[in-house]
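In what follows, a single structure is set out as structure tokens and then discussed.
Of the protein chains in this complex, all but one are displayed in their positions.
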Amino acid sequence: MAGSSFGHLFRITTFGESHGGAVGVVVDGATPNLDLCEADIQVQLDRRKPGQSSVTTPRTEPDTVQIRSGVFNGKTTGTPILLLLFNTDARPSAYDPIKDIYRPGHADFTYLQKYGIRDWHGSGRASGRETAGRVAAGAIAAKLLARRGVSITAYTWRAGGVQCKTVDYDQIEKNPMRACDPLAAVEMVRKIEEAKAAGDSIGGVIECRVKGLPAGLGEPVFDKLDAELAHAILSIGATKGIEFGTGFAAADLLGSQHNDPMGPQGFLTNHAGGILGGISTGAELVFRTVVKPTSSISRPQETIDTHGNPRTITIQGRHDPCICPRIVPVVEAMTALVLEDHFKRQAALLA
Amino acid sequence: MAGSSFGHLFRITTFGESHGGAVGVVVDGATPNLDLCEADIQVQLDRRKPGQSSVTTPRTEPDTVQIRSGVFNGKTTGTPILLLLFNTDARPSAYDPIKDIYRPGHADFTYLQKYGIRDWHGSGRASGRETAGRVAAGAIAAKLLARRGVSITAYTWRAGGVQCKTVDYDQIEKNPMRACDPLAAVEMVRKIEEAKAAGDSIGGVIECRVKGLPAGLGEPVFDKLDAELAHAILSIGATKGIEFGTGFAAADLLGSQHNDPMGPQGFLTNHAGGILGGISTGAELVFRTVVKPTSSISRPQETIDTHGNPRTITIQGRHDPCICPRIVPVVEAMTALVLEDHFKRQAALLA
Amino acid sequence: MAGSSFGHLFRITTFGESHGGAVGVVVDGATPNLDLCEADIQVQLDRRKPGQSSVTTPRTEPDTVQIRSGVFNGKTTGTPILLLLFNTDARPSAYDPIKDIYRPGHADFTYLQKYGIRDWHGSGRASGRETAGRVAAGAIAAKLLARRGVSITAYTWRAGGVQCKTVDYDQIEKNPMRACDPLAAVEMVRKIEEAKAAGDSIGGVIECRVKGLPAGLGEPVFDKLDAELAHAILSIGATKGIEFGTGFAAADLLGSQHNDPMGPQGFLTNHAGGILGGISTGAELVFRTVVKPTSSISRPQETIDTHGNPRTITIQGRHDPCICPRIVPVVEAMTALVLEDHFKRQAALLA
Partner (left out) sequence: MAGSSFGHLFRITTFGESHGGAVGVVVDGATPNLDLCEADIQVQLDRRKPGQSSVTTPRTEPDTVQIRSGVFNGKTTGTPILLLLFNTDARPSAYDPIKDIYRPGHADFTYLQKYGIRDWHGSGRASGRETAGRVAAGAIAAKLLARRGVSITAYTWRAGGVQCKTVDYDQIEKNPMRACDPLAAVEMVRKIEEAKAAGDSIGGVIECRVKGLPAGLGEPVFDKLDAELAHAILSIGATKGIEFGTGFAAADLLGSQHNDPMGPQGFLTNHAGGILGGISTGAELVFRTVVKPTSSISRPQETIDTHGNPRTITIQGRHDPCICPRIVPVVEAMTALVLEDHFKRQAALLA
């Protein structure tokens, strides 16, 4: 209710601030008797952590996860799992000079308006660091989904105006953009370096595809699968939109073009992106989310301070000139959380 | 949990099928002592009801609402409000010929896969008729929001490839498209009539703007205001995507272009669409949703029946060649439900 | 959240006031493909309805239930089921003389303090009439439980100081007290008639037993089976306490007396009442709840009006001198709702 929990039956609660003591998550409702060790989770955290390449922030957080409850002799017990990551490279004092200035594009202003108090060390709770807990929890969900035959793959689809032309899953982890097209990735990196040199940042689009999903998941009328995925993905800090299947392009199509005909082997096309009436069709689930250019830029920007005085701000520090490659595992994690939750909801419905 | 409830503190539960006995909603959590009569609700239902113009279905449902609980001597009592609409023009037998055929673009297949049973009278629970309950509940939320100085306006922004060039709120209710540009509306209607003549349908984009919203609404990190609006809007049957502010176009911008600078009078631009870090900024809230072309078309389509045999289907009956004008009040209603809920959540946080 | 919904996966929302237009319930999450007709529900409502005997109120409400959604061709579809009962013997004007007086033992004062407005026709939302919705929904839950081999039996165990000495399930529906001991029932009725003649009322204790419950239901640590049953039972208006198994008598026992030893066939005793650590043991579930004497009595009582002036009140009208026999089906219904919900939660956990 207060906003730091997500999911119903596979439910997570994250905690922690950018430069506070720790970040992490409590996972409640994971199926018991699942083999689980820290390495299962670490592998996903390593994809999200800072300092991976020239296009990500140089902050060095190992993001080493500790399982502190809910696992016994290498198996989940069905009780809450605490996944804890201590902050090791926090530099709160680095933010002293801008503690009373609202950074454009950041949540500084809105947090202060909402809560009447703001943790100005980094972005506090609004930091992307919070997503470490999501990725950690998502790794457990993904393990459960793998047993169900479900696999989730996200990748950078567009960045700095460069769009992928091929989709090659094998290339994703081989380029710093996590793009599905290695040639496009080279272009994207060049755009980022240009922007970075100019003290600027770029945005992009991430696409996510899910294979192996059976028909029947989703809870009409309000908890439609697409509605819940939209909730999940838009809860990631930098996203500004989501579309399923043909998405916004459907606005200009005719019904006879957009409707997916069926044959004995199933759907013949997939404009719907794998969801009809809010329920999975059994076809591939496909959606895209837009990621805004990183708000932290070093170019001077016009803003005000907490007293309402005009100020010019130049943000120093360790930031990602394009956050897409690090959001890819977060998109996968949020997708995994929604899907695992809906498998459980469907089991409950039919029980 | 089972999917027919929405909201937390201002919470609604809808019920009813297209050709069943009744549709409606229970509203729990409405502030007590609000003046409320059936006319307050009817005015919104009349905007959603079928049979309004040549671009909507000719089904004639008066959609007369009855308040059956929760209101005493013309005022809300704080207890659940039952809003009931009996179906009067149901023609279930009209669907006998296609009861075992999956209509392309419809939820026929997915409902049967999920539930193992399907109400094949119309679209059953998957019918757009269910949104009558949402609009009825939204009228109460909108009344509470009006007291807070908040007003919500949605309109057709694009349809059949025609985009509005002006935004004139006074024109919206004066054209059958509920478009914000009367000239564009004329073009849209022509596109619809063309499609209709060809047994086809068209899609569009609806834009929604909210004025008077204070800064501070939204519950990080998972129940961000945009995340909850995305949930709400994507739970409407025909929508396939949502974007806030600059939306998908942000993918190609630089941070220095997308960040909204601030001055002593507030934000100088509004690329963010009125939300930063998941919390309202106090600027105008702006989002767009894409509406797919209506699935029910009379052109022959390739599909299968419930036994897996190939079939050709030609859907007769009363359908909307473009659902945009009737979805406009649904988008407003869902927006009102989210906002009223978040006002209450914010009051609770600070209490 | 606003209080008129109960359950998570098998979830109900009740609505309606004593002398308003209708009472009823929306059931969301019922397993699809269950045979269901109005008679299945009516049989339970008939046990709760007024006017059954000399020990219940003479108000004549047939409480005829209508299924208005969620059932198709005699089967549940998995979508929300609206169960509607129109009030037919409402006499709101009968309450005019006491509309501004707080009846002792009633919720008149507290509702006005909470909501700032009060429906003073009868007890409004605080009326026992609201439980009709619970009983209707409980009938569906009980049908699902019957398929699982679970049966729930409640009965008056004590009333007017008279306690049952035998437990004979066959006798329960054969006496107006729904007592498990016919001889005790005769005594109880005599006590009630004495009290009634004196313009007074009596209280009692209801015991509930559940057979066929498997081990493993209940969700530690907060949603223990006993915690959820306590929530359910204490949400019935007239109850003031609950105890499981040996209950309050456990306070004076030694651990060696209270612990239930086990043998190869299971538990050798059942002081725990069928729950250990908040999870069902597979032994019979046993609890008791205390029902306060009906608040509406015709003896003169000292009270105040809404202006704070002292008043003497003599309540006329149609009231139950002992509510136990009519609460018996409500206790069974609430128990069924909790158990069915927990079967679904357990299915979800293991899914």
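Each chain carries a letter (A, B and C) given by its place in the written order, and its residues are counted from 1.
The rule is short, and it goes like this: a contact is a pair of C-beta atoms (placed from the backbone, for glycine too) under 8 Å apart; a residue touches a chain by one contact, two chains touch by 3 or more.
The structure displayed is predicted, hence computed values, not measured ones.
Asker: In the whole complex, not just what's shown, which of C:P182, C:G212 or C:G247 touches the removed chain?
Answerer: Considering the complete complex, C:G247 is the one touching the chain left out.
Asker: If the missing chain were put back, which residues of chain C would it touch?
Answerer: Touching the chain left out of view, chain C contributes residues 1-6, 8, 14, 102, 104-107, 109-111, 113-116, 125-126, 130, 158-161, 195, 199-205, 214-224, 226-235, 237, 240-248, 250-264, 268, 272-273, 275-282, 290-297, 299, 301-304, 308-310, 345-346, 348-350.
Asker: What residues on chain B make contact with the chain left out of this view?
Answerer: 1, 8-9, 29, 31-32, 78-79, 220, 343-351
Asker: Could I get the residues of chain A that touch the absent chain, sorted low to high?
Answerer: Answer for chain A: residues 1-5, 8-11, 13-17, 20-24, 26, 28-29, 32-33, 66-70, 72, 75-82, 84, 114-119, 121, 124-125 touch the chain left out.
Here, only the chains that are shown with their structure count from here on.
Asker: With touch defined as above, tell me whether chain B and chain C contact each other through largely the same residue numbers, more than half shared, or through different ones.
Answerer: same
Asker: With chain centres taken as the means of their Cα atoms, state the distance from chain A to chain B in Å.
Answerer: That gives a centre separation of 27 Å.
Asker: Can you compute the centre-to-centre distance for chain B and chain C, using the mean CA position of each chain? Integer Å is fine.
Answerer: Using C-alpha averages as centres, the distance is 38 Å.
Asker: Got the chain B residues that touch at least 2 other chains?
Answerer: Residues 1-5, 8, 14, 114-116, 125.
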